[in-house]
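Only one protein chain is missing from this complex, and each of the others stays in its spot.
Residue numbering begins at 1 within each chain, and the chains themselves are lettered A and B in the order written.
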Amino acid sequence: MPDAPVRPDQAHFFAADTELGLVDQVDETSAPTSLWADAWQNLRRRPLFWVSAALIALVLLVAAFPSMFTSLDPRFCELRNSLGEPTAGHPFGFDRQGCDIYARTIYGARASVATGVLTTLLVLIVGGIVGGVAGFYGGWFDSLLSRVTDIFFAIPLVLAAIVVMQMFKESRNILTVVLVLGIFGWPQLARVTRGAVVAVRHSEFVTAARALGASRLATLIRHVAPNASGPVIVTSTVALGTYIVAEATLSFLGIGLPPQITSWGADIAKAQTSLRSEPMVLFYPSAALALTVLSFIMMGDAVRDALDPKARTR
Amino acid sequence: MIPVEIDTQAPPLATTVEPLLRISDLEVSFATANGLVQAVRGVSLTVYPGQTVAIVGESGSGKSTTAHAVIGLLPGTGKVTGGTIEFGGVDITQADAKDMVALRGKEIGLVPQDPMSNLNPVWKVGFQVKEALRANGVATGSAATARANELLAEAGLRDAARRAKQYPHQFSGGMLQRALIAIGLAARPQLLIADEPTSALDVTVQRTVLDHLQGLTRELGTAVLFITHDLGLAAERADHLVVMYRGKVVESGPAREILADPSHPYTRRLVASAPSLASRRIQSAKERGVRSSELLTHAGDDGPSRRDDIISVEHLTRVFRLPGGRPGATRELTAVDDVTFAIPRGTTTALVGESGSGKSTVAKIVLNLLEPTSGRVLIDGTDVSTLDRRRLFDFRRRVQPIFQNPYGSLDPMYSIYRTIEEPLRIHGVGDKRTREARVRELLDLVALPASTMRRFPNELSGGQRQRIAIARALALEPEMIVCDEAVSALDVLVQAQVLTLLNDLQTELGLTYLFITHDLAVVRQIADEVCVMQDGRIVEAATTDEVFDHPREEYTRELLDAIPGARLAMTPDRGDPEPTDAAVL
Partner (left out) sequence: MAWYIGRRLVQTIPVFLGATLLIYAMVFALPGDPVAALGGDRGLSPALVERIRESFNLDKPFLVQYLLYLKGVVTFDFGTTFSGRSVRDVIGEALPTTFMLAFMALVFEAVLGVAAGLVAGLRKGKAFDATVLIVSLFVIAVPTFVIGFVLQFTVGVKWGVLPPTVGSDVSVRTLLLPAMVLGAVSLAYVLRLTRTSVAENLTADYVRTATAKGLSRPRVVTVHVLRNSLIPVVTFLGADLGALMGGAIITEGIFNINGVGGTLYRAILQGQSSTVVSLTTVLVVIYIAANLLVDVLYAALDPRIRYA
């Protein structure tokens, strides 16, 4: 091929001598926007996003540095304070065991957030890879995966977790809970990932990349994965919230985290007995749990709306 | 913009006839995040009883929005912000919801654009026709059932009574459109709005459906407001044309007059570039000095031994296995059946056929993206299937595709720079600096400014994206490009622009094209040789002139006949076209 010369006739080739020229011009003044930049533009205009982002930031901060928020020890309990009213330095009062509710609520964040984040990471790694590979390569691996996910879907997450967790009597800790939730949580994400990948796989730009000589793996990593990541991010954000609820449910049943780990679920279970006399004992851990879950679900909602081109134009 | 007299239009019958529909200074706006956007800007037009008026325009011209305003069904945030729409003397922009319900179906019918999505998939077709009868007080109960069957039969649906009991997904596109025509005409409205009623259908189907619709409305004396992007089609079907551009009417008048003597520059350009009306191959900038006869003779009459074929396809067959009706059962579909052809270097061969003819499957096999069941593809005499990994990689450099959908073939996450650079990076051509220089060069080649590099595909128009796709395909300096319906999704003017560009690049770089299309009109503009495909077979193969002037096969004749505007006697003889017509775009 000759080194492409600039042809003299090109100047008028697409010349803007009518309004048609306007259509053909590239707007060079605005900032370049990619799909993600577009989504971000949309996202930053949503109050729901900012509210949930602020809440998530707060929850993460509390989980990471609980001592920044209280100087009290959540495990320091005196029975003489049992169900005590709020006093100076103890804004939420005391529970039946005489522990400071504010300190327990603050320290409870770590267990919930750790379970939620770690389970989501585990599920993202396992489910994302399995679903992505099955969706992209298809064939027997895909069929096998579909059957396996069907099997896992036949057992509801909490039910399965209950059955397994009650087997662990002594060695319960955050990791066992994460592992159990992860084992039963990954098929859902694998299914979502697979669907997203299949939808992108048949795009013409993927075929075009293959025709350019890109290898299948390179196409998967460079083109398919970035384009399929939207639904995966949304699903895992919402799932993070459900994992936190699942952990709380297990702790509530007494088969989640051990008593020495401060957990909202366990505190709610304990508060049950004081409900009639002191409803606020139940309120604080429940509200903390609900707000944490809510912030992740709202974030997922906001991101979904921002990524959905149909919702965007409206 | 030249001011245009609109209401000089004479009623078709007698001067005393009152217009059925009179749109005056209509303005329609949509509320968006960036404020009000005007889609229709002061449109006026008149439809007399029994008259067929066509609104012609590109996508975004406001033609469909105008039509939807007439039936009070503006989508989303759309609102009439000015002007009047008088139907039978009453301004319906002021009508309340109840009056509009009374008007719809009974007075104004609609035949929508995409037949596949316009019938409710969960109700039987007959039920959906009956609904129109019942809602407009035409018939109820068993009388409605009988009448619905009559209407479906009248719309040209064979075996209507049985078909009425079926669901939409059991119908073909053409059959669905007939059912929608039956619904649109069910209550015998005075005005029928036909919104691109056949643009989703194959040309031959399109023609029979339109013929039928035309006969039916003429018989019933129904006025038709026909919306289309195809000037040829409009001229063929309507008495009166209204040309819209960017929300405004730029020209209106009797169809033949506009075609013969377009006065507005936009219409002139539209007439000049309408592929259905062009009758010669586009000449490249270089060749414009050369006589066209010389250009067209270099292919075809050489003996096969002397031809330098870059690609030849021999006895290609591809069978797909599809799941059958019962578990475990499969049926076989022969998508490509013993196809043989060869493409001489530096020329364009078009593969023409309707949907399901197997033309795209051939393209995929030629690109080595799909393996043939039997037969082979030779590039410069080498069987492509025998290539090892490294030589296949080389093959990718030599043969590049351009796909149909300019919105789908570019990765939305990639900037234009990354998009065009990708093939260079994959093949390890040059370093970062030389690659950037090459991207600039390529953008220049497709006449886009270098600043486009930083943009993303969603910021560009369809035509611009298709030019990016061309630049990407050219990056590796291929010898051959496979264009799979590369211009089908583009508006006429943009289509002409891209075709001219492709043609110039061919002369300049000595490219060979395999052009896959359903549009014979486009073939005439670009191809040297044509292979007509039907049901997986090549039924006719010859030079473009031979196929157009002396088609041998009945099927080819049918296809040619079905080109919108092909039957217009008054098509100006443009055997020696003004070179500027297409090139100035």
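Here is the rule we go by: a contact is a pair of C-beta atoms (placed from the backbone, for glycine too) under 8 Å apart; a residue touches a chain by one contact, two chains touch by 3 or more.
If you're wondering where the values come from, they're calculated on a predicted model, not measured in any experiment.
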>> Please identify which residue in B:I183, B:A238 or B:V399 touches the non-displayed chain.
In response: B:I183
> Among A:V197, A:V293 or A:L307, which residue is in touch with the absent chain?
Replying inline: A:V293
> Who touches the missing chain here, A:V148, A:V198, A:A218 or A:I233?
Replying inline: A:V148
>> Can you tell me which of B:H169, B:H315, B:R331 or B:R391 touches the chain that was removed from the display?
In response: B:H169
>> Using the document's definition of touch, tell me which of B:P121, B:G141, B:G381 or B:G428 contacts the absent chain.
In response: B:P121
> Which chain B residues would touch the chain omitted from the figure, given the whole complex?
Replying inline: 71, 73, 75-76, 97, 101-106, 109-110, 112-114, 117-123, 128, 131-132, 135-136, 167, 169-170, 180, 183-184, 186-187, 325-327
>> By the contact criterion defined above, which parts of chain A meet the unshown chain? Give residue numbers in ascending order.
In response: 147-148, 150-152, 154-156, 158-160, 162-164, 166-169, 241, 245, 248-249, 252-255, 265, 268-269, 272, 275-276, 279, 282, 286, 289-291, 293-294, 297-298, 301, 310
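The rule is simple: only the chains that are shown with their structure count from here on.
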> When the centre of a chain is set as the mean of its C-alpha atoms, what distance in Å lies between chain A and chain B?
Replying inline: 43
> Mind pulling up the chain B residues that touch chain A in the complex?
Replying inline: 1, 32, 76-77, 245-246, 265-266, 269, 285, 367, 369, 393, 396-397, 400-401, 403-405, 408-413, 415, 422-423, 426-427, 441-442, 444-445, 447-449, 451-452, 454-456, 458-461, 463-464, 469, 472, 476-477, 493, 497, 501, 504, 508-509, 583-585
> Any idea which chain A residues touch chain B in the complex?
Replying inline: 1-4, 6-7, 9-10, 12-15, 17-20, 23-24, 26-28, 30, 32-38, 203-205, 207-214, 218, 223, 226-227, 313-314
